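With one protein chain withheld, the remaining protein chains of the complex are depicted in position.
Coming up: chain A.
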Amino acid sequence: MVSKATRWVLLGVGAAAATGVGRTVARRRRRHQPERQDGWYVVRRGVTVDRPRDAVIGFWTDRERLDRALAEWATLERIDGDRWRCEGVAPDGGAGWRAEITVEGPGVLRWRVTEGAVPQEGRLELTDAPQGRGTELRAELRYRSGPVRRVFGLTAGDEPDLALRDALRRVKSLIECGQVIETRHDPSARSPRQERATDKIRDKLTTGGRA
């Protein structure tokens, strides 16, 4: 059983899971290349959650349904003191991934994907937002592109970045209003074929975002 105090590593799982699988959605190449450092692409993204820090951390300990949701695609296992191993399957049933998550202090955690489509590591930090606006979730993500991806010209692949932004947005929404809103199957007069085409557009309009 995961103890209350460190249960918020689940937040790291949320981020790692979204980015660890490496999304396969095709999309336009970005004009701006992410920053590079020592062969790693580095992106920093942040989102502000309108809740105090304790509530953000507490959210992951309170909500049983998160556990249930998590159970479907990842398991969390304690290695020792502050280290956790996280293992998951890609949502589309594809290759799994494995990550190690370390709680580094109050409000800071790191994750490292040890097996997955894109080698990557990340850091997530919670700080108080000014003016009582809640908590800033700041993530820094570093990832490499493997040789195969380079051959196919995917070196500037922005999937982990987009996925990270998705993850932060979803986390914010879950904490603030208890759900991530979905309109995908709202009624329409579309034929199945038209609906599939529209779903592709929905994907484009959903994936990434400002975070």
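Here is the rule we go by: contacts are C-beta pairs under 8 Å (C-beta built on N, C-alpha and C of every residue); 3 or more make two chains touch, one makes a residue touch a chain; residues count from 1.
To be clear about the criterion, contacts and distances are computed from a predicted model.
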Query raised in the report: Absent chain per UniProt: "Glutathione-dependent formaldehyde dehydrogenase", "Sarcosine oxidase subunit delta", "Two component system response regulator" or "(2Fe-2S)-binding protein"?
Result: "Glutathione-dependent formaldehyde dehydrogenase"
Report summary line: Given A:35, A:77, A:128 or A:176, the correct residue touching the omitted chain is A:176
Query raised in the report: On chain A, what residues meet the omitted chain?
Result: 48, 50, 133-134, 169, 172-173, 176-191, 194-195, 198, 201-202, 204-210
